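Heads up, this is only part of the complex; the chains shown haven't been moved.
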Amino acid sequence: MTPIAIFTTGGTFDKRYDELAGRLSFGDTHVPEMLRLGRSRVEVTVRQLMMIDSLDMTSEHRRAIADACLAAAEPHIVITHGTDTMVETAETLAADIPAERGKTIVLTGAMVPYAFGSSDGLFNLGSALSFVQVLPAGVYVAMNGRAFTWDKVRKNRETGVFERL
Amino acid sequence: MTPIAIFTTGGTFDKRYDELAGRLSFGDTHVPEMLRLGRSRVEVTVRQLMMIDSLDMTSEHRRAIADACLAAAEPHIVITHGTDTMVETAETLAADIPAERGKTIVLTGAMVPYAFGSSDGLFNLGSALSFVQVLPAGVYVAMNGRAFTWDKVRKNRETGVFERL
Amino acid sequence: MTPIAIFTTGGTFDKRYDELAGRLSFGDTHVPEMLRLGRSRVEVTVRQLMMIDSLDMTSEHRRAIADACLAAAEPHIVITHGTDTMVETAETLAADIPAERGKTIVLTGAMVPYAFGSSDGLFNLGSALSFVQVLPAGVYVAMNGRAFTWDKVRKNRETGVFERL
């Protein structure tokens, strides 16, 4: 089994509650803890690329994500990302990463922080990690139990649901 | 998108704590609640076939599961099942369901009841629901973030981990 | 057993995550749900006075809380409140509510929203509800498992801990 790279970039997925400041903030990623909870035995390397709200993501941040994908030895990559601009990042990756590199890249995130009991994060991580193992090379968004190719998806801002275009 | 059938059979996945009797028991399945938590938008029909410990499962129970798979209109089926005899049921399904029916069947379960905070159930459900959408026809076990074909897997009883044969 | 009034005013205790806006917000109070979780059989009436961050609380808000205490038939009152200005509200109540009214008033709150798995809210509610039943008339703050009289407590902003003066 080929190892899978997991790149974390922040987003709701990894927001936590800063109890002294009384607001949401970012600390280290929860991904390793989530993989333990899921009893995952998939061989992965987790790398924290950045830890920001996806609304604050610039084209430079997106280029850094693309560069990390290009530099990765792993052909299968999962990226945790804020949902607001996940599709925009997927577009950048599809444009910047040549198809002949044969990489399967799956972006996922969460509507509610993992640190909250009611989070969809663990479900989404299980989903993304599974899709990335079997989907053909390409850039995908895995949300709501489904996988969408990068150019056939949008986030419906009224409902919070990812829809096929 | 083709709808997916989810058959529940019990197992650790759906055990709950009976607070009057002070022991584990079965009630209704948690699958619909888990799909809501995962914000799943996959079209599914959930059907409770039985609600038993997989150590209590007989060949008749397994035949009932195979019959339900054969009767299902859906080509994609997820089965929640106790982990102790999941592989045995997978063998029965592989034997009883003709390959030309073209069904993709994924069995999954949990090491810790979903009702416990520390359960792998939500991760596994996200994983199984994703694998079933993209794997070719066949019978699989999805545990520990991986998918195994029915004849290439065993549960290691020392570690609780599913391993490839 | 005399019934107890529970007044909710908001604060971290009742913050929730607005998954469409991607930020913390207030909805209805979680107190009734928490009492069910705690299997509480104390006779209570829960009344939502306001639902605000305690940093946004004005002297008018505090007067409204005092008025509600004065108008309440119940001699025992628990108030859920943001921790940042809980002591200030306790001072107002001590000043505005005549001792001869014989009311035992206990303010409590949480460092982390109840909706988060890692909240101290349930512990604090159990604590406040117990202290209010046995402490003599007066105004108290119940946090960190302890009860402080209103004029002998401050919140240490470095540590988030309530300390005796």
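Order as written gives the chain letters A, B and C; numbering starts at 1 within each chain.
Just so it is clear, a contact is a pair of C-beta atoms (placed from the backbone, for glycine too) under 8 Å apart; a residue touches a chain by one contact, two chains touch by 3 or more.
Model, not experiment: these values are computed from the prediction.
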With 3 chains placed, the number the full structure-file assembly comprises: 4
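Heads up, the rule we're going with is that only the chains that are shown with their structure count from here on.
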Graph class of chain-chain contacts, one of line, ring, star, complete, other: line
Nearest-to-centre chain - CA centroid comparison: A
Shared interface numbering between chain B and chain A [over half = same, under half = different]: same
Chain A onto chain C, rotation angle from CA fit, given as a multiple of 5 degrees: 180
Distance between the centres, which are taken as Cα means, of chain C and chain B, whole angstrom: 45
Averaged-CA centre spacing for the pair chain C and chain A, given as whole angstrom: 39
Length of the line joining the C-alpha centres of chain A and chain B, rounded to whole Å: 26
Multi-chain contact residues (two or more partners), chain B: 117
Residues on chain A engaged by chain C in the complex (per definition of touch): 12, 17, 19-20, 22-24, 53, 55, 82, 84, 111-113, 115-118, 157-158, 160
In the complex with chain A, residue positions of chain B that touch it: 1, 34-35, 37-42, 111, 117-120, 122-131, 133-135, 142-147, 160-162
